[in-house]
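Here it is, the structure, as structure tokens.
Of the protein chains in this complex, all but one are displayed in their positions.
Naming follows writing order (A and B), and every chain is counted from residue 1.
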Amino acid sequence: MRLYIEVARKSFRRFATYRGAVLGGVFTNTIFGMIHAYVLLGVHAEREFVNGFDASDAVTFVFGAQALLMVVRAFGWDELGQRLRTGDIASDLQRPADVQAWWIAQFVGMSAFYVIFRGLPPFIGGWLVFDEVSLPGPAALFWFVVTATLAAGLAGAYWFAVNMIAYWIIEVRGVVMAFSLMIMFFGGVIVPLWFLPDALLDAFRLTPWAAMVQLPGEVLIGSRDVAACLRVVGLQLFWLSALVGAGRVLLSTATRRLVVQGG
Amino acid sequence: MSCPVIVENLSKLFTVAEKAGRVRRSKREVVAVDGISFEVGKGEIVGYLGPNGAGKSTTIKMLTGILTPTSGRVEVLGLVPVKERKKLARHIGVVFGQRSQLWWDLPLSDSFELLHHVYRTELGRHVSRRDQLVDLLDIGPQMSTPVRQLSLGQRMRGELIAALLHEPELVVLDEPTIGLDVVSKDRVRGFLHDMNNESGTTILLTTHDLGDVERLCERLLIIDEGHVIWDGALEEFRDRHAQVRTVVVDLVPGVDIPELSLARLVRSDGDRCWFEFNRRQATAATVIGELTSKVAIRDLSVDEAKIEDLVRALYEE
Partner (left out) sequence: MAGARLWRHLVGARVRSEWQYRASFFALFTASLLFSLTDFVAVVLVFEQVPSIADWSIAEVAFLYGTGVTAAALADATIGAVESVPDRIRLGTFDRLLVRPAPALLQIVGDDFALRRFGKVLQSAVILGVAIAAVDVEWTVARAAMIPLMIISGTSLFTSIWIVSNSVAFWFTDTREAANSVTYGGSYLSQYPLAVYGRWFRRLFAVAVPISFVNYLPALFVLQRPTDLGFAPWMRFASPLVALLALIVAAQVWALGIRHYRSTGS
């Protein structure tokens, strides 16, 4: 277990060296957050509550979502897929460590870096610019940290499985784009899920994508009591195990094929 | 016509930002090329050597117009590279050993066709030139293969063709044989040699592979830390710097190994002996003379000093 913590830590440090990209990224997240926020404020100018959520909820959610975007790498992550394509994966397979755990640990280390350096600053920026952004209370913050961490692990398992699928389909880019789109839409990034009619909303809230962004975002704005937060955690754990399982199946099939056919 | 390449007092300074403390950056000036001067005559094959970081790539970039010099004069084919980059590009061919000029996922033939449009060569000439080169380098069977699927050797041959399609007067090659297997290296060297012989194309070749140098270069330009430390014929380099030569003798079986005054035995293996002599003190002829007067031999050869060792010694000076 300690090995994987070390892997995560090294991954964190590796991303810390890309300083220039981080600044550019913070800028981007802030701009996009602001555009989303303004649009939602435009909506709330006409109507105080949307499905029970007010302007403050909406704007705080937007910046929380931008932070979570980076944690779950909503725009896509294909590092593993590329390694599979080039065959570099062989060196991973030779290590006396579990490949999936290794990659998920790396992912979590990366997410930790992103949430601190690319998630927090835009949120603070949003808080400074918009009066409507409300800082979370201690309870909400606690549950947010919990659900965000689980979201990172969940995203790691998610992208691991997606990259494995990409291996079979060869066109890594397209597959990643498709699965990224799902996070953007069902995760409430493009528009908070509560804008949807209730029937769809309840269904979509159960998806793994919602578990990555939408639900932790709702936790952040304090719209969920303890019982509801526990339900979120439960859902995240469910999807985490499902995706880890799927990932393992894909991994063993791919490894067998690699070993037999030589990659 | 004047020399294809004229370099006069050429210098290039880079300003490098360095981390001084936790946040501050200090600026440091790095002199990559320090007032070098040389000329390359028409039809010459010049080897441009130097340790990594000596300024080879920087010089090449200034010659091709990719990099602006800090001071000094550079003239290639009568043009100032930085000012007339596009015009110059029409008359030179460049091969970067490690970076491809070809279109990665298109078949080789498509790359050549696109280059025809890039260089705007006349179609008939392009076709005959292409066919000639493809034939010479024996790459016909690979013409419809996407470049990314070619082996390194095949790709290098493709790169060579790409650089020569438009019949340039000057060809600049940056480590063209790097990573190639022995057969491919040989092929590439042979091709370049023949091409120079037949068309009189001037060739400037940077390489770490001294096999390239031995086979191709009549002249050596050695650069170290931004200065040219040698500019002259290969033979002269060898003569000036090689002190020691070796005579390898196969003695008639059963004969005792002779003692020579002009040379010293350094190694023996069965009937074969290696004698070293200092070229200041003896010539190959006199050593062989002494040898044959003392003992019956079956066969002999004279080993040239290894350029590798000589260059290394020069770097270390």
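As a convention for this text, contacts are C-beta pairs under 8 Å (C-beta built on N, C-alpha and C of every residue); 3 or more make two chains touch, one makes a residue touch a chain.
Nothing here was measured: the structure is a model prediction, and the numbers come from that model.
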Residue of A:Tyr4, A:Trp127 or A:Phe185 in touch with the missing chain, whole complex considered: A:Phe185
Sole residue of B:Trp103, B:Phe191, B:Phe237 or B:Phe275 that reaches the chain not shown, by the stated touch rule: B:Trp103
Hidden partner chain, touching residue among B:Ile66, B:Val80, B:Ala284 or B:Ile297: B:Ile66
Positions on chain A where the hidden chain makes contact: 18-21, 23-25, 27-28, 31-32, 34-35, 38-39, 41-43, 45-47, 50, 129, 171, 173-174, 177-178, 181, 184-185, 190-191, 195-197
Where the unshown chain meets chain B, residue by residue: 12, 14-15, 58, 61, 64-68, 82, 85-87, 89-90, 92, 94, 96, 99-101, 103, 105-106, 110, 113-114, 117-120
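Note that only the chains that are shown with their structure count from here on.
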Chain A and chain B: spacing of chain centres that average the CA atoms, whole Å: 52
